[in-house]
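With one protein chain held back, the other chains of the complex are shown just where they sit.
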Amino acid sequence: MSECPYFEKRHLLFKIKPPLEDDEDSSQEGVNKASKGGVVYGDYLQLDKITTAQVLQSELKGNKIHDEHLFIVTHQAYELWFKQILFELDSVREIFISGHVRDERNMLKVNTRIHRIVMIFRLLVDQFAVLETMTALDFFDFREYLSAASGFQSLQFRVLENKIGVPDNLRVPYNRRHYRDNFKGHDSKTLLQTEQEPTLLKLVEEWLERTPGLEVDGFNFWERLKINIFDGLNVEKEKIEKMPESEEKEELTAELVKQREIFTSLFDEKRHDHLVSKGERRLSYKALQGALMIYFYREEPRFQVPFQLLTSLMDIDTLMTKWRYNHVCMVHRMIGSKAGTGGSSGYLYLRSTVSDRYKVFVDLFNLATFLVPRHWVPKLNPNVHTFLYMAECCDSSYCSSEDSD
Amino acid sequence: MSECPYFEKRHLLFKIKPPLEDDEDSSQEGVNKASKGGVVYGDYLQLDKITTAQVLQSELKGNKIHDEHLFIVTHQAYELWFKQILFELDSVREIFISGHVRDERNMLKVNTRIHRIVMIFRLLVDQFAVLETMTALDFFDFREYLSAASGFQSLQFRVLENKIGVPDNLRVPYNRRHYRDNFKGHDSKTLLQTEQEPTLLKLVEEWLERTPGLEVDGFNFWERLKINIFDGLNVEKEKIEKMPESEEKEELTAELVKQREIFTSLFDEKRHDHLVSKGERRLSYKALQGALMIYFYREEPRFQVPFQLLTSLMDIDTLMTKWRYNHVCMVHRMIGSKAGTGGSSGYLYLRSTVSDRYKVFVDLFNLATFLVPRHWVPKLNPNVHTFLYMAECCDSSYCSSEDSD
Amino acid sequence: MSECPYFEKRHLLFKIKPPLEDDEDSSQEGVNKASKGGVVYGDYLQLDKITTAQVLQSELKGNKIHDEHLFIVTHQAYELWFKQILFELDSVREIFISGHVRDERNMLKVNTRIHRIVMIFRLLVDQFAVLETMTALDFFDFREYLSAASGFQSLQFRVLENKIGVPDNLRVPYNRRHYRDNFKGHDSKTLLQTEQEPTLLKLVEEWLERTPGLEVDGFNFWERLKINIFDGLNVEKEKIEKMPESEEKEELTAELVKQREIFTSLFDEKRHDHLVSKGERRLSYKALQGALMIYFYREEPRFQVPFQLLTSLMDIDTLMTKWRYNHVCMVHRMIGSKAGTGGSSGYLYLRSTVSDRYKVFVDLFNLATFLVPRHWVPKLNPNVHTFLYMAECCDSSYCSSEDSD
Partner (left out) sequence: MSECPYFEKRHLLFKIKPPLEDDEDSSQEGVNKASKGGVVYGDYLQLDKITTAQVLQSELKGNKIHDEHLFIVTHQAYELWFKQILFELDSVREIFISGHVRDERNMLKVNTRIHRIVMIFRLLVDQFAVLETMTALDFFDFREYLSAASGFQSLQFRVLENKIGVPDNLRVPYNRRHYRDNFKGHDSKTLLQTEQEPTLLKLVEEWLERTPGLEVDGFNFWERLKINIFDGLNVEKEKIEKMPESEEKEELTAELVKQREIFTSLFDEKRHDHLVSKGERRLSYKALQGALMIYFYREEPRFQVPFQLLTSLMDIDTLMTKWRYNHVCMVHRMIGSKAGTGGSSGYLYLRSTVSDRYKVFVDLFNLATFLVPRHWVPKLNPNVHTFLYMAECCDSSYCSSEDSD
């Protein structure tokens, strides 16, 4: 009806296909012409719920403040989108958990949905511009009525963080309390439960560990890379040693020492485990190798889509920290920092969450430290090429695309 | 609680001020610590309604299609924001209707709220990027289940158009039916009713007609402007006539004729009324004069904020047409144009609504045709300066800012 | 130096690798510490050119108008980005022309660069918001000084249109003249030349025609699809015929007739050629088949990246029309439409370019008209699966990624 012609009549036709029940059409009898053959727009979207859920506390208290309406609607829009993000995230996690990800045909779906989360977060970052049309003075007029209802005391957002993989022990405490203690009984249980489910981080880690080419008795990427790097560094060293003494030679020598240290750290598994224990790295040593392999061979058909996935995961991390930062900026404007007043500052708490501690896929960023010239990357021999291409054929079971939902 | 520190404890303090009932705090007894002193975040936002309103028709029909969830959430987000826009729009209309706009102190509020509508529309235009992560093929998988529930069969959007001032008789019919006939009983009545309320266009028109300086027995802007323009054109004419014959002279002469025609049309009230009757102009002749006056004297303190208002009204028009156009683009991608298939096309209907017929404040754009050099604009004499400034003092009644809501 | 630490000293190290000349470092002797080892930021970016290229005509004419500076800078920013788009476009066209596209390893590169063009156009659409801070009145103050220097009389933009594939004969004439006649000698030649080079449309067409699976003596997608569709329609027909007489039955029957017409048109090659001759379709019949095949089998690993490419090509088309539409909106605001003045309108010319005639990949949108239920899509048999996967192995030659530039 109305103006959007998404649904041309032709679809009536396809309605008579198997998945539909026979009694579906008879159930429409007696229905007004406008809704003939199906559900009406407003009912479909349950607008009776959505557009009646704006109750101003200030109005209840007898002092209606205009801008509270914007405050409510903005937060509801955030929650709607959080719901959508969780829906996408759960479906992606399910594809990994069920093992469907081993069928390469499902990678497009994984990628598309992760990319959709990226696009939603991009919108959410922009959405602050709307709430910023409210000034500190407008906000002051009604914030007293909100009391404990903290603006972003959002269960869905905490669940989202948990499911992506923000670890419990890296969270900044608030009010000197564990983050979970700021929620009530049922919600607190939900949070505990989501902490125990496999996170996106964990699932991606397992998938990276299976990257073809890492096998020690196969292509053995890691060993080959190590050899190439230290060979390369030795060649550099010889070159530098042949140079006449000069300030430049000294600098280059110093640089070389630093380089060697950096790469030595890369191949030091104990050091890796130590960094993991401190929370500075998050992926297993093997998963890290898989990620670096995908980086270096991203142009191989087998790795093009996986490479896009790693990029999108970094996008999510980046956008979540940008969201946090935009939030901080808005809070600064709304309530000030209380610097120099003797008052305690929630603003400063929030600032502390804009930190690499909250970047789940921080290793994917930090791998940039370990890039090497293209000619140091181990060459794939023709067999490995074939191996990589054929990998997709190993899985002969057909996995219908929508089954995995 | 949780992380957002909008609501520091200090507000407990102000809770004890007059508008609050005594029994408010006693009602909190026995409440869990987390919600102490007030409403809890999830209850405040009625998230039980908002986050449970996503029912997939495809799932009901036994064939759950993943992307339908995005489709629902996106449309719900649009409806949430339409609700907010209507809330702002109604409050602005109320300020005009009640006459509070005559107190200059309310202009900041009018401007801020209109600007907020602009910011929301900017978000809504960007929001298409999220829905565009769904492909035509994803959409095809579930669109049959939607049947009559047209994607943008939105009552709120039609109400919004009516309240801004899209006139009934300029609407493109859909399905050969009047737009209202595409809605059912109660909704249809709502639409009829909003057509009969004073539109934003009408209210702005009345306000423009009162622009100080238009008074025939006062500054008489319109007459002065007319004199200056035709004097100016005559001076040009004389200059051109003195030039030696040349191609350039001919061109300039032709241009001058055209100029004279254009300005003659401006001062021809009958022509204006004719254009109004055809829907090519929307404002009364006097309101048009007021708008042009605000344009020319925008730097006068008295006119700075009114000028911003006119600019924001054009922004709304522009963004609404951009929204329509983005919608058209998405529909093209989702269902094709059916060009060359023999099928009828809703896409083409939609395209026809991306038209100046739907620009409510089209006159504010078209006034750009009638700009003149600064030295043709009638000078304000010192008295008029004072008059303009003093205008604000005329209103001595104090109008508390939130009373008008 | 300064603050951006992109370039840590470690890179000094790699500087001593083969492609670098020995004398490079000696050329740095005597250079200030700040630029040691290489080019200085300002020199590198040639800022002496970039930031001195703003000469205001109004200032030259003795009447400096502030806002002309914004006008110049905005247009220069557009031209900078057009240069970048052309650079990406040329590199992609080169990969196609050289045949490197047959090596699947280059598809990531093609996709990334086309996606980059998408991101740039998204920025360019947003960029109008900056120029819109200039009002019609500000513009009026200096537009007389610009005379013939039309705001978007941009050679690069025309070249861009030509290289993507806007055909000469579908262009709307301006000033009753062929578009090329609005440019002078050398520029006009450049335009003619770019019309004769292979367009992106043409190159993509050739690539689509090679889609594996189209071979008549192989999988023969087109014939199988045709059979499935008409079988499907027949099954529907039988179902409907068994229904008792009713209004619904009539509707469904009518719908079925329409459906059959639509699909009959799809398999009618002569009709296709006729639509091509009218400019309503742009791709060859075979390329259309390839595109539909990629749509239907998008989840096959072999087709995931090609499917992304088709999506990005539609993005470019969409964003270019959005850019045109935003341009139209701004021009309306700047100079009005002249409706009802007797003046001729450039605004109306511009509006006419926001048309499907200027959508180069219009067929990719319109294919949405021909989607079918998943169970009508011909099943790939295991051999074809293998065939598809193996296709990538056919090309054994190694194609270094940057050689193709």
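Each chain gets a letter, A, B and C, in the order it is written, and its residues are counted from 1.
Assume a contact is a pair of C-beta atoms (placed from the backbone, for glycine too) under 8 Å apart; a residue touches a chain by one contact, two chains touch by 3 or more.
On a predicted model such as this, the values are computed, not experimentally measured, just so you know.
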Listed residues B:Gly99, B:Gly218, B:Gly279 or B:Pro301, member touching the removed chain: B:Pro301
Touch criterion as defined above, residue of C:Arg93, C:His115 or C:Lys322 at the omitted chain: C:His115
Sole contact to the chain not displayed, among C:Thr194, C:Thr253 or C:Thr353: C:Thr353
Residue numbers in chain C that touch the chain omitted from display: 1-8, 10-12, 14-15, 19-21, 24, 32, 34-47, 49-55, 57, 61-66, 69-70, 72-73, 75-77, 79-81, 83-84, 87-88, 91, 112, 115-116, 119-120, 122-123, 126-127, 129-130, 133, 139, 141, 143-156, 158, 174-175, 179, 182-184, 187, 327, 331, 334-335, 343-347, 349-350, 353, 402, 405
Hidden partner interface residues of chain B, rising order: 9-10, 12-14, 16-17, 25, 37, 104-109, 111, 236, 239-240, 248, 251-252, 255-256, 258-259, 262, 298-301, 304-305, 307, 373, 375, 382, 385-386, 389-390, 392-393, 396, 401
For chain A, the residues touching the chain missing from this view: 135-137, 140-141, 258, 261-262, 265-266, 271, 275, 280-281, 295-296, 298, 311, 314, 318, 321-322, 325-326, 329, 332-343, 354, 356, 362, 365-371, 374
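In this text, only the chains that are shown with their structure count from here on.
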Distance from chain C to chain A - Cα centre to Cα centre, in angstrom: 29
Centre-to-centre distance between chain C and chain B (centres being mean Cα positions), rounded to whole Å: 32
Geometric centre distance via CA averages, chain B-chain A, whole Å: 36
Junction residues of chain A, two or more chains touched: 10, 12, 14
